[in-house]
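Missing here is one protein chain; the remaining ones are kept as they sit in the complex.
Now for subunit A:
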Amino acid sequence: MAGSRLEKFGTVFTRVRDLMRSGVVKQSDKPIWYDVYKAFPPKKDPLYVRPVAKIYGKKEEAVPDIFYREDEIRAKFYEVYGTGPRAFDLSKSNFVSTCQRFVEKYMELESWGELEKQSLFEETGKALLAEGLVLRRRSGPVVASETRDPVLGMKLTDMLAELQTDAPGETPTPGEETPTQAPVTPQ
């Protein structure tokens, strides 16, 4: 059966339609899917899109970032407490993690409107402690700063200066002896 192998021009449907219109493909040889496509076409024509050369420089973001108002609370929570005491169980779809409980409590306290922003964080921690959820503050920063080996900090010029200051009188003595050591030649 005749066909058109030009996948870069037009869609599958337009090629077959034009082949039939021109008489190359007989009505009896119509493919099974032709009528179905005609009745239920896809939302977007499956045209071939040529690859565009990469655009360098700043281009606007086509896909927006997803951020929620609770993300601020979550960020602060993770910074202060690290990951919560309980691990995430992703197999359950209705699982509520420690962080999520914290966020919900925070939103609840905020909605009451009694406390100020600064103390809200502390109050949430206390409220959860009252409910039985213990949160331990993280001791140090997440990435501990590495202690540099003190040997690497020594500088040669400093060492020499130390030697100079430690023994100021002793250093010239080897120099004095040499001129006095005049060889006495017997005549």
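By our rule, a residue touches a chain if its C-beta (ideal position, glycine included) is under 8 Å from a C-beta of that chain, and two chains touch if they have at least 3 such contacts; residues count from 1.
Everything below uses one rule, namely that contacts and distances are computed from a predicted model.
Novice: Can you match the unshown chain of the complex to its UniProt protein name from these: "Phosphatidylinositol-3,5-bisphosphate 3-phosphatase MTMR2", "Small ribosomal subunit protein uS2m", "pantothenate kinase" or "Glutathione S-transferase"?
Specialist: Matching the unshown chain against "Phosphatidylinositol-3,5-bisphosphate 3-phosphatase MTMR2", "Small ribosomal subunit protein uS2m", "pantothenate kinase" or "Glutathione S-transferase" yields "Small ribosomal subunit protein uS2m".
Novice: Kindly state which of the options A:A62, A:V151 or A:A167 is in contact with the chain not pictured.
Specialist: Answering carefully, the residue with contact to the hidden chain is A:A62.
Novice: Looking at the full complex, which residue from A:D35, A:E108, A:E122 or A:D158 touches the chain that isn't shown here?
Specialist: A:D35
Novice: Mind listing the subunit A residues that contact the chain we can't see here?
Specialist: Touching the missing chain: residues 1, 3-7, 11-13, 15-16, 26, 28-29, 31-33, 35-37, 39-40, 42-43, 46-49, 52, 62-66, 93.
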